[in-house]
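As you look at this complex, bear in mind that one protein chain is not there, while each of the others sits in place.
Now for subunit A:
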Amino acid sequence: MSAQKDRWVFSFSFLLFCASSIPTRGSARLLQELSPQEYFSSLQAGRASLAYFSHNVSPGAQPFLEQIENSAEALQDYGISVVKVNCPKEDVSRYCGKENALRKAYLFRGNMLIREFPTDALFDVNSIVANVLFALLFNEVKYVETLADLQNIENALKGRSNMVFAYVPATGTAEHRAVMEAAFAYGTVHQFVLTTEATLLKDTGDDESDVSSARLLFCHCQQATDLAEPCRRTAMGQTLTMLNIHRHLKLMGAPLVTEVAEDPEKVSTVHLQLGLPLVFILSQKETYEADRRTAEFVAWQLLGKAGVALLSRDLVDLNILLRSNVALKTPDEGVPIKYLVLEDTDEVITLVEDKNKIEQIQEDEEEEEEDEEEKENNNQDIQDDQVVEAVSRDKKRELPLEQILVLTEDTFHSALLETARTVVLFYASWEAVSLAVLRSYTEVADHLKGTQGVLLSRVNCWDWPGVCAKENVTQLPTIKIYEKGERSVMYNGMWGTEELTSFIMLSRVSCPLKLATIDEAEGYLRGEFPSELSSYHHTSLLGVFSTATSEAREAFEEAGSILSGHVTMGMYFEDDALALSRKYAVSPPALLLARSGGRSVEGIALSKQSAQDMVRTIRYESLDIFPEITVQNLPRYLQFRKPFLILFSDGDISQMESKEMLKLAKGRPQEAFVACWLNLKKTPVGRGVLKAYFATMPSLPVLVWVNLHAGGQVFKFPSEQSITEMNILSWLEKLKAGLEIPSSTLSEEDWKPPLPAYDFLQMMETAVPELPLHTSHRRGDTPERHPPESPGGDTAVREEPSQETKVEKVGSPGRDLRGTAPRLAAREKQGKRHSKL
């Protein structure tokens, strides 16, 4: 029986042991158990430790010991070790000897005793941590008891640093611990002030709270300038926990107003990270100062509740209503930003404080939006045509048109007879593209000033539609070159100064030009003859014909008339044509081609005889093998509808690269791909191309393969490889095999209307619903069909007042968001109608 009882007692105590040891297992390792000697010898300078001295068994101290053991982990975080010093029985030293010493805990920094705590002050973990930190942070956390003390501290801080003022009803509480823990982290940043005096709380003007709960105020003393005034305060709304204080201080530390110049969707601030909404004040340049003040005002109101950002619409392309002036971004993932039109700063504050309000406003907004869709609809009344806009911005500038003769219906024909060549620009004075060309045309006139036998003139088809119709001008602009009394040639090249000048100059020389001597022929191939063209870059073609090849010669002449102005063509068919053909190793009929750049002469055999074939051959052959691609010449290479292999280079490409690429290009005719290079210095828009291909600008030069016409994939030649024919070829093989991953793919989207149009049909139906617009309506249904006889049928006129009032509502003054952009726009809308003069 007794044995049984013993066993029962044993198992009970075992259970007890387990129960007590389980919670402490984690801290078991943290709580060191040392002998006094070991303890004192382990103390390091600057390190704090909390020690409790005990003899082996001291049942009264048991609960305290548990608490101190439990707090070991928390204190560990602050670098404070907790030590249980086991006093030997015989030890009667300072800490072990005295009976009451055993009822205390001692806080040391190094081997200096900072404080001794009676065990009843350390009733739980909170009180232990709070008291220990309070003792350690004596300088960082000022304890005040009177208002005067508080004001002294505050005044001393003004302009220097901010103050965190906390009231706790009692020390050793969880709130006290939270404040202390915060002070440990922020004590060097802000001055912490602690009080337990409820009167102090009242005196700081915070009388709403009851004294039983702790309060924390952030005092913005750093910016305070007025010594007489207390610092601006921001109370923390939440209960005092470590996390909340941390959050609050983090928010107070964030800039009051963040300036934003990117898509609000991408913006992230500390507020959003901390789960608070972010309010955007949408601003634009004109109202920036006022908007900034608004934003600051709102920010003070919302401090600690939401962040405020100032978004400059000028810098960001927002696809939102022009009227919108506030946006709200919530921290919730996936919730879109709400754009609102608010009229008062109070609305912004309520918006944040009362979440329900958001939905309400939003709904109103949507309704209103539907009503006013016709008026707003994005920015559809803003010009988005670059040519039209550029021309209208330039319209006040007077063009130097004195070199260009104005032709009228009466003078047109006589003027054409006066000069060998008359260039006529047919344009319309209201049409943007023709006006853009007119500007280039004045530059051409400037270049050609003093050139004999060429007259530049213009006909405004808006003034003289008869002339334009008679001259078969169906598109504007059109340029035609009239040869005295003979044919006219329509210009079909790029609308650029350089191209047009060169065209006019080249077409002055007959095409093909008959060359009389072998010297002329040689000079022609060198680009020296005819001399007036020597300054214009051009490709020269020389047809070499024997007397037996008259058919080919005729085709050549016909081809010449088609290509006139674009290339120069000469022909030589004297007896010593054979000498020429021998020299260049061709047999007549053949073409000799001299390019504008190097002027090396290539021989091309003419097999097909028709003029069209010849034109095609000449066009093809005069293309470069490895061209530098430019804005002007790209279309010539685009026509092959082949992939492009482009070497983007910042400036000229190296000889090495040029040589390798040329080798590559020569091996593969343009049927396979177009090998070219692009000089970013000369064609800066190439950067735009690279930006579209790669997220970041790649290091230059970079070789890119683009399947422009099939799939649109873009591949980048590995930058670590050197640009050699071999490397490129094997890379191309890999591309073909699908082993490479494209860097990007070109959009294959259609070009849709950039913005919607005014939906007048819908407006009519809304405004005049009784208007029988629907085809199903029967004719007889309307009682009166003759408006003169039916004063009652006057629906549209009666509708007008309501239209007008609506407009006024939009733009009515007195609603203040301090002149932000939307109101500016709204005010403009007021002038919907004007009476004529």
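The criterion applied here is as follows: a residue touches a chain if its C-beta (ideal position, glycine included) is under 8 Å from a C-beta of that chain, and two chains touch if they have at least 3 such contacts; residues count from 1.
Assume contacts and distances are computed from a predicted model.
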| item | value |
| --- | --- |
| Missing subunit (named according to UniProt) among the choices "FAD-dependent oxidoreductase domain-containing protein 2", "Coiled-coil-helix-coiled-coil-helix domain containing 1", "WD repeat-containing protein 73 isoform X4" or "Dynein axonemal intermediate chain 4" | "FAD-dependent oxidoreductase domain-containing protein 2" |
| Touching residue (missing chain; options A:Glu259, A:Asp394 or A:Glu602) | A:Asp394 |
| Options A:Val631, A:Met656 or A:Met726, residue touching the unrepresented chain | A:Val631 |
| Residue of A:Lys84, A:Lys142, A:Lys158 or A:Arg313 in touch with the missing chain, whole complex considered | A:Arg313 |
| Touching residue (missing chain; options A:Val270, A:Val689 or A:Leu729) | A:Val689 |
| Subunit A, residues in touch with the chain not shown (by the definition above) | 284-286, 313-314, 317-319, 322, 374-375, 379-394, 397, 408-409, 428, 430-433, 436-437, 439-440, 443, 462-466, 474-476, 492-499, 631-632, 634-636, 638-639, 644, 683-689, 692-693, 706, 708-709, 712, 746-761, 763-764, 771-779, 782, 785, 787-788, 791, 793-797, 800, 803, 821, 825, 831-837 |
